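First up is the structure itself, then whatever we jot down about it.
Removed: one protein chain of the complex. Kept in place: all other protein chains.
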Amino acid sequence: MAGNSENLLSVRDLKVEYSSGGKIISAVNGVAFDLPKGGALGLVGETGAGKTTIAKAIMQILPDHATRSVTGEIIFQDRDLLKTPEEELQKIRGGDISMVFQDPMTALNPIMTVGDQIAEGIHLHQGKTKTEARQEAIRMLETVGISADRVDEYPYQFSGGMKQRVVIAIALACAPQLLIADEPTTALDVTIQAQVLDLIRNLKESQDTSLILITHDLGVVAEICDHVAVVYAGEIVERGTLEEIFDNPTHPYTVGLFGAIPELHKKVDRLSPIAGLPPDPTELPQGCYFAPRCPRATKACTEKHPSIKHLGGTHYALCDQI
Amino acid sequence: MSNTETKKVKKTAASYKPGSLRYIWYKLRHTPTAVIGMCFVVILFILSFASPYFLIDEASGQPMWQYIDMRNMNALPSAEHLFGCDEIGRDILARVLYGARYTMSIGIFSTTVSLFFGMLLGSVAGYFGGHVDNFIMRCLDVFQAFPGILLAITISATLGPGFEKIIISLGISGIPGYARMMRANILSIRGSEYAEAALSINCPTSRIIAKHIVPNAMSPLIVQTAMGIAASGLMASSLSFLGFGVQAPTPEWGSMLASARNFIRNYPHLCLFPGIFIMLTVISYNLIGDTVRDALDPKLKD
Partner (left out) sequence: MLRFIGRRLLQMIPILLVVAVIIFTLMELVPGDPVRIMLGDFATEAQVEEERERLGLNRPFLERFWEFIKGAVQLDFGVSYITKTSVSDELIERFPRTLKLALLSICVSALFGIPIGILCAIKANKLPDRIALVLTLLCNSMPSFWLALLLVLLFSVNLNWLPSGGIGGAQYYVLPVISSSIGSIAGIARQTRASMLEVIRADYVTTAKSKGLSQKAVILKHALGNALIPIITVIGGQFSFLMGGTTIVESVYSFPGLGLYIISGINNRDYPIVRGGVLYIAFTFSFIMLLIDIIYAFVDPRIRSQYSGKKKKKSKEAEAAA
C-alpha cells in the first residue's frame, strides 16, 4: 500500500461485531485512520461509541466469548495484524504495542506483586533473566515516580493514581513503538489526572513512542495529541490535525461536542448539550447514524448513509450536508 | 393503543423486574430444562398418590406396593411387573411410585425448616450485632464442626426413625449454612451505599428493612434454597439407606436400596430402579435450581 512507510499504523474499514443474548451489536462500523511514526492521535467520543473496541481490536484482545466478527485491515509496520498468527501477535503485544487501561483499580492482578507484574513482560520480550527483569522493573517504577522499595508490594497497598503509574510502567516496560491509552485518567482525581498526563507525555517524548489516546475529554486531547478522530456510533465522523478540528469543527456532532464544553473567557448562560441519545448498536438507523440527533438533518440524511468528504489537508468528515 | 390491545401483547423477559419472583417464574416456564424438571416432579408426585388406587392386585384387592406374593420373589422385569419384584415378591414399580412422596417431600420440607430458622438466626445476628451476634455465631461454629451428614445422623439417631424426624434432623443440620449467608447479606447491605442513600433521605427503618434489606438479602438465599432441596433429598435417601429416618417396610427409596443390597450378587435389578429414581428426582430439582440461580445471578451466564 502506497504511502504506508511513514505510517506506523493504518486502519482500513475496520468492523467489529459482538453478539449478546442472541442480538448482534455493531460496535465498530468501517473505521479508517492513519497514525504517523511518533504521532499522537486522540480518539474522541461518548461512552459506548466504540473507542475501546477499536483499541482492543488493534491489540487483538477482544473478548473471545462475545466477539462475533472482526473484519478490515489493521496494518502495523507493514503487516496486517488481523492476518497475523497468534504466536506472532504475542510478540507484538506488550513488545511493540502496549495498552494502558481505563480503570487502574481493576487492571492489576491483585495477587501478584507490582514488581513481578512489570518484570513479567520484560522477561518475556527482552529475553532477560528474572533478576535482570526485576532490576529493569525497579528502574521502570522509579521512572514513573514510585520508589524502588515498593517493588514487592501488592496492588491493594497502592492508591488509584499510584496504580495507574504501575499500569503505565507495565505498558512502557519494553519501550513499545505504539502506546494505546484508553481513558487513562477518567477514574482518577483531577489533581492526579494532570500528573498522569504529564507522565504519559514525557515518556512518549523520551522513548519516541507513538500514541493513541482514547478519551471523551477534548481538553486532554488538546494538551497531548497532534491528530484527532471523532468517533460516533462506531464510525469516525471527522478526523484531521488538532488545528483542523479545533479551529474548524465541521461535522455537526463535532460542533455539538465543542458546544457542550464550558469556556472560561466567554460568558455562556447555558451549555448546549447534544439532544437525544446515541443509537442502539443492535439496530443502527438506515441512513446517517447521527441524523436522529442532528440539527441539520434532512430527509435524505435518514435514508442514505453519508459518504466521506475531503476538506483539505488531512481533514475529513462523514456528512452529506457540508 | 387501547387497553385491551396492551393486555394482549405477549409478555417477554424484559417486562419483568429482574430478580423478582415473577421473573423467576417466567424464566422457569421458558427454560426447557426447568420445564422438564418441573413436569417430572409434578407428575411423579401425582402418580405417587394416585398409584395405590389403580395399581391393585386383582386377586386380593390389596394395593400392589404392599401386596406380598412369594411366587414372584426376586422376579425379573416382565410385562406384568415392569420393574420386576423385590425379595418378598412385591411389585417394584408400585413401590417406587408410592415411595416417591418421601424423598421428594423430605427435600422440600427440611429445606423449609433450615431456611426459616436460618433466616431468623442470621437476621437476628446480623441486625443486633455485638454479643448476640457473637453468641449465635459461636453456636453455629459448634454445629459446623460436625462434618456433612454426621450431624443429621446423630440427631436422627436421637430422635428415632420416622418421616417427621428425618425432616427435623435434616432441617436442623442445614440451619448454619443459611444463617451464615443471611447474616453476611444483612451485614453487607447495612454497609452498602444504597442503604445509606435510603437513610439519608429519611427513609423510615421499617421501609428500609422491607424495601432494601429483605429483597436484596433474599436473592442469594433463594438460590441456596433452590440448590439445597436437591442436596437434602439426596441426604434423606442416604440416611434411610443407613437405617435412620424412614424405615422398611415403607418403600422409601433409600431403605429399598438398603434391603436390596443384600441381593446384589444375584438380583441386581432390585438395586437399579430406586437408585435411578433418586437420581432423576435430584436431577429435576437441580435443573429447577440451576434455572433459578441463572435468573437471579445473571453474571454467570454467556
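Letters A and B mark the chains as written, and numbering starts fresh at 1 in each.
Here is the rule we go by: a contact is a pair of C-beta atoms (placed from the backbone, for glycine too) under 8 Å apart; a residue touches a chain by one contact, two chains touch by 3 or more.
Only a predicted model underlies this, so the values are computations on that prediction, with no experimental measurement involved.
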item: Contacting the left-out chain in the complete assembly, out of B:85, B:230, B:246 or B:292; value: B:230
item: Contacting the left-out chain in the complete assembly, out of B:31, B:219, B:250 or B:286; value: B:286
item: Per the touch definition above, residue among A:9, A:57, A:74 or A:108 touching the missing chain; value: A:108
item: Full-complex contact with the absent chain, from A:32, A:124, A:194 or A:255; value: A:124
item: Residues belonging to chain A that touch the chain removed from view; value: 56, 59, 61, 63, 65, 86-87, 89-95, 98-99, 101, 103, 106-112, 117, 120-121, 124-125, 154, 156, 167, 170
item: Contacts of chain B with the absent chain, listed as residue ranges; value: 131, 134, 137-138, 141-142, 144-151, 153-155, 157-158, 160, 230, 234, 237-238, 241-243, 254, 257, 261, 264-265, 268, 271, 274-275, 278-279, 282-283, 286-287, 290, 299-300, 302
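Criterion: only the chains that are shown with their structure count from here on.
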item: Geometric centre distance via CA averages, chain B-chain A, whole Å; value: 52
